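I'd like to ask some things about the structure below.
Of the protein chains in this complex, all but one are displayed in their positions.
A and B are the chain letters, set down in written order, and residue numbers restart from 1 in every chain.
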Amino acid sequence: MSVLTTPRRTAEQIAQSMASPRSRSTRERLFESVLLAATLLTLLVLAVLLVDVFRDGIGRLDLSFLTSYSSRTPQDTGIRTGLTGTLSLMVLTALFSFPVGIGAAIYLEVFAPDNRFTRFMQVNIANLAGVPSVVYGLLAAAVFVYLLNFGRTLISGAMALSLLILPVIIVAGREAIRAVSPSIFNGALALGATPWQATYKQVLPVAMPGILTGTILALSRAVGEAAPILVAGAVFSRRADNEPWNLFESFGALPIQIFDFVKRPQEGFQIEAASAGIIVMLAVLLIMNATAITLRNKYSKRM
Amino acid sequence: MRTHSRKTVGALLAVAVLIAACGGSDDAGDATDAAADETEEETEEDAADGDAEQDEMADAGGDALSGSIAIDGSSTVGPLTDAIAEEYAAVQPDVIVNLSISGSGGGFERFCNVGDTQISNASRPIKQDEVDACADAGIEFTEVRVGTDALTMVTSPDTGFVECLTTDEIVSIWGPDGVDSWDQVNPDFPAEPIEIFAPGSDSGTYDFFNETVLEPNDIEQPRQDFNASEDDNIIAQGVIGTPGSWGYFGYAYYVNNTDTLDAIDYDAGDGCVEPSPETAQDDSYKLARPLFIYVRNDALSDPVVADFVAFYLDTVNDVIEDVGYIPASDAALDEARATVESAIGSAG
Partner (left out) sequence: MASSTVSPGEVDLRRRSNRIGERIVMRILFACGVLSILTTLAILAVLLIEGSVFFRNISIVEFFTDTAWRPFGDPASEAFRIGILPLVNGTLLVTGIALLVAVPLGLGAAAYLSEYARPGIRKTVKPALEVLAGVPTVVLGYFALTFVTPQLRALLPDGSIQIFNALSAGLVVGVMIVPTIASLSEDAMSAVPNSLRQAAYGMGATRSTVVRKVIGPAALSGIVSAVILGMGRAIGETMIVAIAAGNLPTMTLDPGDQVQTMTGYIVQAVTGEASRGSLTYNSIFAVGLVLFVMTFGLNLIAQRFVKRFREVYS
């Protein structure tokens, strides 16, 4: 990695910048303020959005909203279809994409020979990460729904989301593994461990916080995606629950249900029910993130 | 702690190995076979479902049904069918209605070409190429009229001078050589700019409006410089917020915004008619369009589907106004019932 050696040009630039130390402290404070402002501005947008959503939705949010299926009357409608659908999708997507993603990351970072095929694989993964989500929907519709004849079922939706976030997990996984000091790996080898033992007993635990962060970021992206599962066949309404082990059933999802709410003509749907649905979705997201942070901290202690 | 973490990693990797083995190139053949087997089983199960249900029903004395119905199609009819499904769930809780919204065309694609839905929602009659596709696939179907929607022209309350428009005036606004100012539509109107909001060109609403207003005047396409959206709420937002606006969409979106939107009457040649349940039902309002569901005839031999369709026709007028549409006349519903019954009869 280039980061291990100090670039010469950088050193020259540092020396140059030291030539005019006069207004340094003012400039320093200004620079920090600009960076802080960038951070706060984004958070401010999030805050405005959240306040807006909570103001509209919190009154509508109660237990019956979580446990009811959809209804034509905004006061009776609920998010149960979307909630069970999204939770099932998440479980399956994590089960598919996390192991495969880590596997590919380990292969590329640790074992892959430095040849043309490997480089092709690397470039390909980086490029896949930039492919628009709706294209994955088209892929899933063609391959899983029709070619493999899974139909418009939970597994097709989960596969669409898995393929979508796989490159992101691989990229994050590689970064995390790369950040682990080679001395850990080499030390294990020197003590007689096989490369695989060294990887999964020594490198992987250290890299795990980074891998988990990447996976959670990717999964939280998958939670909010409407376009690919819409194309892969999510239903707008069904009065039954999804469970992750019932792979071949029709499925709903939170973003699809929220999409349905905002499209309905009555304000009770567009504003209150949709906002309450968004709060539920954000809660799911927060629980996921909290789990991740707990895991992250647990592994971090080990180091 | 140490062992615990190791176990977790181990477990994760065990899963990794399992999953990856399925995706591995060496095992690709097996994986595909396994997948195919599973799918086959599933399909057989589905096929057997009908029989199983019939047996169950016979055992239960013909009351409790169980099974699932796949429905897709129009985003206009979708909420209506969902309302019926809601009521039906109270009567037959073990029947799962899976409702998708892919648009009328997308619905017919699944109905005829893929053949994995039993019912297709449509805000327009089926087109000839879709009829052909169904015929090619050997799928016979029954068209069932379930209600009416009145396309409603609207403007912002600030544009109070527009109360009624004739066909010619609409053509001058919406036609390919559309004008930009209200005084060019009618010299009595002030010289205020027109801002147009309308459904996108791939929607049934857009098609129906053009067929009704433009085609009789031998005009193929409307103007192309208008504010387009697939979401009627967004069109409503645009019309509400823009003085001098003109737009159209489904009746439901007007009914729910009567305090912020003004409806425009339509003069098709016999005087101004306002959009309302009455004028749509007695056919005096010419922008009313029928709403349909299409049912596969062979699916009607499944008591679950037959029961649902019968329930649909019996219940639709109780819920349709909640959803924002206009009931079909009793005569139309009776006719629909008769068609369905004869289809059930011929389906055996």
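Methods note: a residue touches a chain if its C-beta (ideal position, glycine included) is under 8 Å from a C-beta of that chain, and two chains touch if they have at least 3 such contacts.
Everything numeric here is computed off the predicted structure, so don't read it as measured data.
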Inset, instruction - Check each of B:Thr142, B:Ser203 or B:Thr279 against the chain that is not shown and name the one that touches it. - result: B:Ser203
Legend entry - Omitted-chain contact residue, chosen from B:Ala70, B:Val213 or B:Ala228: B:Ala228
Inset, instruction - Out of A:Leu61, A:Ile258 or A:Leu295, point to the residue that touches the absent chain in the complete complex. - result: A:Ile258
Legend entry - Residues in chain A touching the chain absent from view: 1-7, 10-11, 13-15, 17-18, 24, 27-28, 31-32, 34-39, 41-43, 45-46, 48-49, 52-53, 99-104, 106-114, 120-121, 123-136, 138-139, 142-143, 163, 166-168, 170-172, 175, 177-180, 182, 185-186, 194-196, 210, 213-214, 216-217, 220-221, 223-224, 226-227, 230-231, 254-255, 258-259, 262, 274, 278, 281-282, 285-286, 289, 293
Legend entry - Residues of chain B (touch criterion as defined above) contacting the omitted chain: 16-17, 20-21, 23-26, 75, 101-106, 108-109, 113, 124, 127, 129-130, 133, 176, 195, 197, 200-204, 207, 220-221, 224-231, 234, 237-238, 241-242
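One rule holds in what follows: only the chains that are shown with their structure count from here on.
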Legend entry - Distance between chain centroids, defined by C-alpha means - chain A, chain B (Å): 33
Legend entry - Of chain B, residues touching chain A in the complex: 1-2, 5-6, 9, 12-13, 15-20, 23, 32, 35-36, 38-39, 42-43, 68, 70, 75, 78-79, 82-83, 85-86, 89, 93, 96-101, 114, 116, 231-233, 250, 252-253, 255-257, 319, 322-324
Legend entry - Touch list for chain A against partner chain B, complex: 69-73, 95-96, 98-100, 102-103, 146, 148-152, 200-201, 204-205, 208, 233-240, 248, 250, 260, 262-267, 270, 298-299, 301-302
